[in-house]
Structures are given as C-alpha cells and as structure tokens.
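Just dropping this structure here.
Shown here: the complex without one of its protein chains, the others still in place.
The chains carry the letters A and B, assigned in the order they are written, with residues numbered from 1 in each.
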Amino acid sequence: MTEARLIQGNQACAEGALAAGCRFFAGYPITPSSEIAEHLARSLPGAGGTFVQMEDEIASLGAVIGASVGGMKAMTATSGPGFSLMQEHIGYAAMAEVPCVVVDVMRGGPSTGLPTSPSQGDVMQARWGTHGGHPAIVLAPASVAEVFELTVRAFNLAERFHTPVTVVFDEVIGHTRESVVLPDHVDIVDRRRPDGPVEGFLPKAAAADDITPLPAFGDGYRYHLTGLVYDERGFPTTDPTQTGALLERLHRKVDAYSPEIEDAETFMTEDADVIVFAYGIVARAAREAVRLAREEGVRAGLFRPVTLWPFPAKALEAAVGAARTVIAAEMNHGQMIHEVERVAASTAEIVPHLRVDGEPISPAELLAKLRERAAAQTGGRG
Amino acid sequence: MTDVRDYLREWAMPHVLCPGCAHGTILRAFLEAVKRLELDPDKLAMVAGIGCSSRLIGYVDFCTLHATHGRAPAFATGLKLARPDMTVAVVTGDGDGLAIGGNHLIHAARRNVDLTVLLLNNSIYGMTGGQAAPTSPAGSVASTAPAGTAEAPFDACKLLEGAGASFVARVMAVDPIMSTNVMVEALSHRGFSFVEVISDCPEYFGRYNALGSGAEMLAWMARKEAGVAAALANKRYVNHVPTASDTSGLATGVFHREERPVFTGLSTQAAR
Partner (left out) sequence: MSGGDRTEIRLAGAGGQGVVTAGRILAEAAILSGRTSTHSQVFGPQSRGGASRSDVVIADAEIGFPLALDLDVLVVLSEAAYTRYVPELGDAATLVVDERAVPGTGDGRPQTHRFPIVETAHRIVGSPVATGVVALGVLEALTGLVDAAALEKAVGSRVPAHRREANIQALAAGRDLGQAA
C-alpha cells in the first residue's frame, strides 16, 4: 500500500482508469467532470495511452467504441447534458458488445440546470436512457476511495461481459478531496479473445456462457460489427428466431450474472425499525444520521446499493426484513424509490426524502427524518 | 490476389442495392485501389454509418465496423488512434456525412487524422425512401420536398477543404478508372483524405425528377454537367444556386493536397 494522499474524486476516477488498464480517453469538456479529462490528458501519453478531445459527447463515445474495437480499454467522462447525448452510443455498445466505461458526474438538471451543484437525477437515464430494451450495469461510488475502486471494477465488468458500464457519482464526490490510500495493485480482467482458427470464425456463434469472444480489429480475425440485429456471423438479420436469441442473450449476460455483479452495503439494518435507502453522497449523510440516531436509541439502519443496476433487490429485501419504514433519500424527484417500492412496499412503508435544490442532503435533515418516522411508529403502536 | 472479387463476402450476398445504383461500381473501384496498393486485408478497416453507401462495408472481407448514423468519422478516429498500424477508410453518404454527421466529418478533417473518407453523393436519402438531402439541388423533388427543395445544397469538397482536409478530390461513378486512380492517391496520402464520389439514385432521385434509368443518369454524369442541377435545368427545374461549376461543368479530380501534421493522439511530444 502506498501512503495516504489528498485527492479529488475526479482524479481518483482517472487514476482508477489508468490502474484498470485504460489507455484511451475521448471526451468533451463539461462541468463537473472535466478534471477527469484533464488528468488523463496529462497522464495517458506517458502511460503509452491516447487522449483526444472530441467535438461533442456523441463523438466522444463513438471514438471510445472505435478504440475499444481496436483492442484498447477505453473510457469517456461527462455530466448530465453530455450523458444525454451519449445514450445513442451506449445502446450501440450494448448491442455490438463493445466494452467501454462511461462516467457521469451528475449535476443539477434538467437541461443545463445547475452545472456546479450535485444531483442524482441521471440514475434512471443510466438504466433506460438509450432506446430499445438493453441490459445495463451502473455503479455508484460514495467516496473518493470508492470512485477509484469502482472505476477499476467498471472496466473489469465491461471487459468480462463485453458491454458498456456506467459509473455515476455526483458533483460533491467528483470535486471533494479526501485522504485516501490507493492500492498499488489491482486485479484486472481482460476481454475474451478467440483462440480458434481465423478461417471460418463466427464472431457471434452461440457460447455456453453467453459471452462471445471479441477479437481486436487488426489481429487477424476479419469480421463485421453492427448496431443492427445480427446473426452468428455478425451480419444483419431480421429473422425473428435469431433476433429473439440475440436480444435474450444480451439480457442474460447481465441478468444471469447479476449475483456476481450486484453489490450493496448495509449498516445496522439487522434490528432496524427504520432504514434509510441512499446511494452516493447521500449514503454518507445517511450513515452519519443512522449513527447519531442509534445514539439516541432510534433503531435505524442504512441500505446502500453500490450497483444501482442491476438493482440489488434480494439484498434490499433481506435488509428491510422486519423494518416498518424505509426512507428513500435521493437528490432527485424520486427515481430509485420506485425500485424500493417494487421490492419493499408490501412489507414496509416507503417514505421519500427528496431534494432537488442543488444542495446535498445533510446528516441533520436525515436524522430529523429518522426521529420523525421512529416517533410515528411508536405512535402507531400506541 | 488476382481478382477483387476475392475481397468480397460472397456469403453476405445478395446485396441491398437497387438495380441501376452506381454504389456497387464505386465499391469495385475502391477494391481495385486496395488491390493495386496490395493492402493487407487483415490491416484494413472500413467504418461506415447508416444509409445505402454505408451498407457497402458489409460485403467486403476486411474488418468492418457499421457504426451509427453520421458518426463513422468519430468511430474511425478512435480506431485509427488505437490502431495506427491499420489503414482506416470511412464510407459515408451525403445525408450521413453532411447532415447528421457533418460536424464529425469536418472535425476529423481539421484534426487531420489519417483516414480516407469516401462520400457517396447521390443527392438524396435512399435507404429511408427518397427524402431531401443537404446535397439535393434547389428545386429538386424529394418525398419531403414534393414541390422541390427550397434550400441551397452543400458543395462537399469546398466544405471539406475549408475544414482543413489535407486531400480533397471528386470523382464520378461513371468513371471507375479515374475513381480508382484517385482512391489510390487518397489511400496513399498521409493525413485526412476526402473523396466525394458522384453516384446516382435512379430509384428515388431519378424517378422523382424524371431523370431516367441508372444508365441514363450515368450518361448525364458522363457529360460532366453541373451535377444534377444541369440535368434538372434541361428538364423543368431551375437551379437557384449559381456556382462556378455551373458554367464549366462539374469539376472532378484532386482539388487540394498538402502535407501537414497528422493527429495521432495527444503525445508527450508536440505534433511533428
């Protein structure tokens, strides 16, 4: 382990990418994510990598996909308005099965919104933003250290499942500096490459585990990649059987592996009467609030999804257990709360605690909410 | 390699092109250039967007990346920067390259990434059914311009030269030998090379504007009339956009060539 350093969330993201083997970055300037690009513009060339500033966010993810097809681990980073523009190519990467990492440092929206304020308004866009049904893996770090860790994981998941992986965090985590000890070694996953003969190579032939090999362009396997529905040769088809098989396989790659992908953190949920559901920076406030509530005798707990998608439903169900109330705290108008309701509404009351004014949710306001709900429960018992 | 047909994915046939469409002739001209340069098929990537022209790459046995509408220059930029050992050629159309992808095209030219772009200009959106394109001559009929387009068209070569393309040329499908010769030069050029290839679309542009069959369209192309505008002028339409080429015929050939630093990604050294 190296020594502790004071680094910004955005820098931790750039360093995580480098540690994971990212050697290509294409991006477009946007607050509050630009420090990721700036850091990589300085550090990638020395690491044998390539940086390019593109003309917009559509082109940025396009170039990232092109570089990944060329065999490089590649990433882009943006914020809400740019994330909207990238949706087209997130869908392309999901369909054509091109590994890549998209980082969205969330700011207030909609539209240009609040460029320098935190928000969690993009978490549903990260799931459903591109057209058509598609699988999605979305990670939500809650600290600078975790930005590093989950950026590495994003690359590993992208390379394991040949799919785009999105990392979402808010402006506060992106811009805040924290003292962190970054590991000097991380485990790295590399995409599956074909090992059979070049002649007769069928890029999308059925694979027992649903993960088809992905050769880099230029390595001797000549094949076709397309955003159209394709057959086992990778060539466009409209055949219903082949179409269904492809779409099912794409979804299975995430659904069937969700136990491996899903991650969640719980804090004092075992005997909790009231659980706060929170992610990202809000989970940091919630953890403080839970700790303080416990000191006051309120049986509070925290459930934090680390993977927003696939949503850790089973873990949430287990954590909620006998709790009577779940406070869903988000810096948006209520997005992940729908997942919480889907999972827990039959056993617990789901209470929103939402904030859309550009200010982060504080420990104090969550503590007040925990007291209020605990008191309501006591009142209800009487 | 003795025959360019060996470059084809015969299993991918029949192709999607209409009878009389010159796109196939253009692909043949390109494959002749590949053959003449003895490019290694393993190291040749073709990147395309959406449209009739873009579908060509499906039929060639190279590394082929069928990207999104208009974004092929961006995909190709990433690929070329990641794989400088490969020759990367983009095939685009007038709608794909000049409308939805216009910004990507001019920025790729400005960067002078080592790409070769073939823009197949048939003056209309063919794949989606004959809508007006940014190259449709003023007054020409399209499904979205039933009374004739009221907009002025782009001159793709002037646009690209202005954007900084270090090689700019125009050829016509009716002259495949010249097309091959120019494509050889474009592929050999170090930096961003742009070749506009005048093609036809008998199915929509020809039919809507009463220009005849594919063969007839190639015939007026052979007379080097000022694009479709001249053909239209002989019919019942008037070109409202006077251009220099109106009097001298549609110019072909290499219009611009320069050596300037090629963008290979930010490096620790300044551009060479």
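Brief remarks on what is shown
Just so we're on the same page, contacts are C-beta pairs under 8 Å (C-beta built on N, C-alpha and C of every residue); 3 or more make two chains touch, one makes a residue touch a chain.
On a predicted model such as this, the values are computed, not experimentally measured, just so you know.
Considering the intact complex, the chain excluded from display touches A. For the chain missing from the display, the contacting residue among A:Asp263, A:Glu288, A:Glu349 or A:Glu372 is A:Glu288, taking the whole complex into account. Considering the full assembly, A:Leu6 is the residue among A:Leu6, A:Ala47, A:Ala256 or A:Ala345 that touches the omitted chain.
Panel shows chain A; residues 4-6, 31-32, 115-116, 143, 171-172, 175-179, 281, 284-285, 287-288, 291-292, 360, 362-364 of it touch the chain omitted from the view.
Basically, only the chains that are shown with their structure count from here on.
One inter-chain figure worth recording: chain A and chain B are separated by 39 Å, centre to centre, where each centre is the mean of the chain's CA atoms.
Contacts from chain B toward chain A in the complex involve residues 9, 11-12, 41-43, 45, 47, 57-58, 61-68, 71, 73-83, 85-86, 103-104, 107, 111, 263-268.
On the side of chain A, the complex with chain B involves touching residues 24, 26, 41, 44-46, 50-52, 54-56, 58-60, 62-72, 74, 88-89, 92, 216-220, 222-228, 233, 235-236.
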